[in-house]
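As you look at this complex, bear in mind that one protein chain is not there, while each of the others sits in place.
So that you can tell them apart, the chains are marked A and B in the order they are listed, and the count of residues begins at 1 in each.
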Amino acid sequence: MSPVLLYLSFLLFALGVSVVLTKRNAIVVLLGIELILSAAILNAIHFNQQFPDRMDGQLFALFIIVIAVCEAVVGMSIIIRVYRYYQTAVPDQINELNER
Amino acid sequence: MAVIGLILLLPLAASVLAVLFPLKRFHHGMLVLIATAASFTLTWFARDTSLQTSWLQSGALNLPLFFHVEDVQLVRIITGISGLVQFYSLFYLSSSANHRSYFSLLGFFTFAMLGLATSTHLLVTFVFWELVGYTSYRLIGFDTTTSSTSAALKALLINKVGDVCFLIGILMLASTGLLSTSNLVPESAGTLPLLLIFVGVVAKSAQAPLFPWLTAAMAGPTPVSALLHSATMVAAGVLVLLRLVPLLHDTVSTVISFTGGVTLLLGGLLAIFSYDIKRILAYSTISQLGLMVLAIGAGAHASGYLHLQTHAIFKAGLFLCAGVFIHHGVISGHPNPNDIRHFSNPNGWLKWSWVILSGSLVGLPLTAGFLSKEAILHDVMTFSASLSLFVWVSIPLTALYVGRVSYFLVSKKTESSPLYALLLPALLLSLVSVTWFVAAVTTEAPTAWVSIAVSQTLVIGGLFAGFRLARISFAEKSWHTNLGLDGLYDKKMPQLATAWGRAGIAVDRQIIDRLVHAWAYITVLFAHLTSWFDRAIVDLTLVGGSSWVVRFTGQLVRVPMSGKVQGYLLWALFSLFLFLVLWLLL
Partner (left out) sequence: MSIALYFFAGLSAAAALGVLLFRQVLYAALSLLACLLSLAGLYIVMQAEYIAVTQIIIYAGGILVIILFGIMITSRLAGKPMQVSTQYPVIGSLLALLIFCALVLSQPAVTSHTSDFSTNHWQRAGRWLMTEYALAFETTGVLLLICLIGAAVTAIYQRES
């Protein structure tokens, strides 16, 4: 049973990475980050199963979820702000720091 | 001191004033004449005998301007004859001639000659030597005809040969520190510098073989011939020789005396065969200068110096007399006024002054020439019997040509032309000649009666032979003038010079030009090489290479710097992957 969960977490991580790298939209990138965090949560819970008398992994997962919420909220507010400012949510087009 | 300066500078000042300011024609001559007369008068008031200033002082180099009047009589003779000749020129010179430059040159000559006679430093002497030579050149070519111009050029060039040798000799002497002639150490100089200086003397004093310029110089006006080419300037060489007497040793003395002896006889011989009065007098001058040089070479400097002075007086007088003859001939309209056969006697006073002056030339008693010639004869006999042979031969020879000329001049019947102004200087000079004799004989009576008797006999014999010779007429042959040396100087020398020049051109074209071209080729080749190096190595490899490296690095660095957040993230994750692989491998 255990390799499946590990592989699932690997897969989620890899998919999240590829989403973050390839999608040209900030919101979708945010979705990819959620996927990566989900992989981490899954691993944390999975590793907790080795030590049934402790709750460390599950509580880590809880904190990760809270952090993910914070990240999502702040990220979303930034996206909205950037969208207002640049009229776009495509990260490539926000390239003020790039060479001209 | 100041008086000597005045004596020297008055003629110069007059000369400069005469050439600078446009005066009336007659006034130029008057100005210079007054200045010269003032100099002449001042010689009686000169107390100190030397004037010393510095010409150039720069560190160790010190060129003093040092004048010293050893013998005030020499200064008197120079200024006196100069003054007389200037006076004479006032009446002699045609009204169309350029009085301004003529009298200016005469005044300048007086200054230069005085400087030459009184300077005691050989470099200063050389400067005045050159000034005298330049004035001579200008005055010979005064008529600006083709013949006189070429004569002037000839005189200049032949003199220049001597001048160059003279300068080299002076510089060689300078290396031994013998430039000041006032305190020469006897026989401390080498032979070569003295011989080189003697070459200068030979050219200036018209000794064999460099005498042809003097006969050519007769193309100048007769007063100029009287002043420069008989009395003063040609004596400059003898004067310099007299200065260097302490240095002369046996080898040099032998060369000097034999040169003088040959010149003495050659001049006398050539004078016999000429009909041109000025040329005869020129040969006579050459001959008498030879006598002086011979005397100095033989060791009889005192008598040589005496003859220099007496000769200046009587030869100037003779030239001035000849000038009157020529002037008369010109007025009478003779086609060839210089030819003694056509002479007529303009005035009785002229006849007598000629007789006295020519008597002085041959050395008859009652004239100054007697004093100097007998002194030379006596001294040379004392020092060297073999050299006295030259003198013994020269005495009848001189008498021969003097007798021949005098026959032509004196035997003509006397007219009465009023040429008193022109006569005055010659009369004065003959008077001086007689006075000198009287003054000298009364203070010290002659003692060598034997040689005097023999020489006087020879003179009188020579004179009568001359009278006979004058009746024989003969055609002039080419060797009669200057022994045919003119051909050598006029044709062979230019040919030699041209050949030398051609050789120089050939060397220039064949060797130097090719060297220059080869050097230019090498330079161009080197330039190509450096330009290739510049283009290929420096520009392309170093500059271009470094810029390419910079651009390549820049573009390499640009790749990750895409400005995209996700691009950066890609690199970050790639490095994460690398760390992961690394962790796996370890």
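Note that in this section contacts are C-beta pairs under 8 Å (C-beta built on N, C-alpha and C of every residue); 3 or more make two chains touch, one makes a residue touch a chain.
Computed from a prediction, not measured in an experiment: that's the story for all the values here.
Contact between chain B and the unshown chain involves residues 564, 566-567, 570, 573-574, 576-577, 580-581, 583-584. Where chain A meets the chain that is not shown, the touching residues are 1-8, 10-19, 21-25, 27-28, 30-32, 34-35, 38, 41-42, 45-53, 55, 58-59, 61-63, 65-70, 72-74, 76-81, 83-84, 87, 89, 92.
As a working rule, only the chains that are shown with their structure count from here on.
Per-chain Cα centroids separate chain A from chain B by 119 Å. The residues of chain B lying in touch with chain A in their complex are 558, 561-566, 569-570, 573. Those residues of chain A that touch chain B in the shared complex are 17, 20-22, 29, 91-92, 94-95, 97-99.
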